[in-house]
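Left out: one protein chain. Kept in place: all the others.
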Amino acid sequence: MKKRNIRLALAGAVAALCMGAGTGANAQTLRLITWADYAPKEVIEQFTKETGIAVEVTLSNNEEIISKLRATQGAGFDLAQPSQDRILGPQQDFNIYKPLDMSKIKTEQFIASMLDATQKNTTVAGKVYAVPHIWGTDGLIVNSKLAPNVNDYADLCGPGLENKVSFRVRRPLLIAFAFSMGMDPFASYGDKQAYAAMMDKVGAKLASCKKNVKFFWEGKDPLLAGLRSGELAAAIAWDTSGWKLNAEMPDIKFIAPKSGALGWIDTFAIPARGRADDAAYAWINFNMRREIAAKVAASAGNFTASRGADGLTKGKLKQQFLESFPQKAMDNIKWYPAVPAGIEDIEGKVLDRLKAASS
Amino acid sequence: MAEIADLSLARVTKRFGAHVAVDAVDFSAARGAFFSILGPSGCGKTTLMRMIAGFEMPSEGDIAIRGASMAGVPANRRPVNMVFQNLALFPTMTVGENVAYGLDCRGVARGEREARVRRILGRVGLADFIDRRVTQLSGGQRQRVAIARCLVLEPTILLLDEPLGALDLKLREHMKIELKRLQADFNTTFVYITHDQSEALVMSDQVAVMNRGRFEQVGSPRELYRDPASAFVAGFVGDANRWPAEFEAPNRVRLSGGATVAGRRFGPPSAGPATCFVRPESVALAPSAEALSALENRYSGKVVSVLFDGANSTLLVRADAGGFELRATLPQTGALAGVEKGAAVHFGWSAEAARIFAA
Partner (left out) sequence: MMRARGLAFWLLLLPPVLWLGLLLIVPHVEIAILSFSERVGPRLYRFGFANYLAFLTEPLYWRTFARTAVMSIAVTAITLVVAFPVAFYIAKAARGVSKAVLFLLCLLPFWASELVRTLGWMILLRETGLVSALLQATGLSAGPVELLYNDGAVIVGLVYGGLLFMVVPLVNALDSLDFSLIEAGFDLGGSRIDVLRRVVIPHAMPGIVAGSIVVFMLTAGNFVTAALLGGKNGLWFTEQIYAQFIVRFNWPQGAAFGLLLLLLSSAIVWIGLKLTGQGFGETMRRS
């Protein structure tokens, strides 16, 4: 008799816990995994006021978004913001997103060309998985006093910059160096052998460049601190970081490299086991409104795929953009095509070797 | 003296702040002597020993060993070794390693070291225990290891700090004889500290009675027993009945209960309060008064209790007049061997046996 009572109590406790967990994440909460500054507080508050939906934000990056969703097979978040080139491969490998219902998205709010390009790059088995949100570039942040001769990625390996350079040991580094060495990595995406050979060349070049590296940056704060203090003279980084520094110190500029800045587009994609699809669509449509997109753009320091939002962007950013991207540089931006599965394994080995090798 | 003393102390004083632990102590111990320092706990004897060992430095005065001053000589360079109260055997070493430790520190070659360790362990009867851990030994065996560990170094002086304190009575009696034998065997000067007068009396050639940092008397056990130089020594060495009294004449006192006692006065003639000592074994007992007629002090009384302890049996007797009680040794062969509680007895002692000190 006694035993049975205890069992009942235990069962009750377990049930209560499960229910508690269930109600904790009801449909009125949107769990968003995104990049820093993409969901400013002001915008979230306005969204909650209009729709009654609360937003829980988790800050992340491409690799973590994929890893986290993979670990849960697409659960835990209702909306994610991976880059458009990082959707195809992971989707084929891990099935972490669900197709978008385009009828629920106000497509007229998007810049048409960008929407088309993103849809094309993120179509798997005839279904679209993402729409564009924010775009920007990887290029060079250069302190023009300390490194006046840096115009292209490969210039970072030049003389006089020993221990003055930083970059992130991720795939954009390899792509950037390949371009600046006169090769076209995107053209070799389909031919793994050729791509591996190309990456080996890039790896050798980077290894010889290592004497100039002060540290490999991971988070952007150490990078910004290094550039501000003058410990670093040049780095490969995001345009927005460059413009942010430029606003503080005019000597530091974001430069579109001679061989071309690398253009990326961050998207909206819905995780396979998201539980608040309606809230996710509501957030997408809300964010693509001109005035909201302009606010996000100001917070992130980048431009959005919202039609007409750049008309509302504040003058400084626009001016910086024009300075960094004259028409020729603009035309020379290399937009990432979708990464086929298997390519990242080749790159991974090269990056590992680069990090572990001594200069 | 033709021979220089093994150990001589000249006005050795030790102060801890305002407290004087050892107060101007002088003494010398002859070569091969068994010298004991006897005193109650807190009398300064341990401090004195630690100064000889080199763990404390005298505030004043000098300690010399075989004529060489020990001022500024650290403990590990003195020809003195110490058997600690808790023995301080190294628990991480075997018996053999414990004994070899000192030789090893001196850099004695391995072969000779082992030979000497075996020889000394043989002499203390522990040859078969060389590879045992010290934790596996009995109390008496541990004692002998501690002594062997010191004697193997052939010190000029062996210090022993109440080493028998932790042993049970039977073993303690046995070890007293054992220590005396070892000392005779090795002909090393032993300086032995104890609060147990029996240990000091049984083993020593010379005993110093210490009280409040000073030596009250130094002499052979017999001298201390027969001719105590102070009331403290008379009370501390051996057993004694002790009564507060008042001088009536230079060699006679009146006890507080009214009885008068003729005795032997120590120190200059005096008036006023005094203390009178009579040893239980000096008290003669008899069934009738006539048998005691030769004694200067004679009384009658009743047996209050019989304390039977074989050869050490005593009677507790209350005097019929004079209002005092005393303990008297009860010979187990005499006429009173079977005396019972409440029996009337006659008792007395010679004036020689009663010692009087001015209080």
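Observations
Letters A and B mark the chains as written, and numbering starts fresh at 1 in each.
Just so it is clear, contacts are C-beta pairs under 8 Å (C-beta built on N, C-alpha and C of every residue); 3 or more make two chains touch, one makes a residue touch a chain.
Keep in mind that this is a model prediction, so the values were computed, not measured.
The chain that is not displayed touches the following shown chains in the complete assembly: A, B. The missing chain, though absent from the display, is touched by one residue of A:Lys205, A:Lys220, A:Arg289 or A:Arg353; that residue is A:Arg353.
Among the residues B:Lys45, B:Arg149 or B:His195, only B:Arg149 touches the chain that is left out of the figure. Listed residues A:Glu45, A:Asp93, A:Glu248 or A:Asp278: the one in touch with the omitted chain is A:Asp93. Across B:Gly61, B:Gly102, B:Gly139 or B:Gly322, the single residue that touches the chain missing here is B:Gly102. Touching residues on chain B toward the chain that is not drawn are 53-55, 74-77, 80-82, 84-86, 88, 90-93, 101-102, 104-106, 149-150, 153.
Taking the complete complex into account, residues 2-3, 6, 63-64, 66-67, 70, 90, 92-95, 163, 170, 210, 213-216, 218, 222, 229-231, 341, 344-345, 348-349, 351-353, 355-359 of chain A touch the chain not shown.
Simple rule for what comes next: only the chains that are shown with their structure count from here on.
For the pair chain A and chain B, the distance between C-alpha centroids works out to 90 Å.
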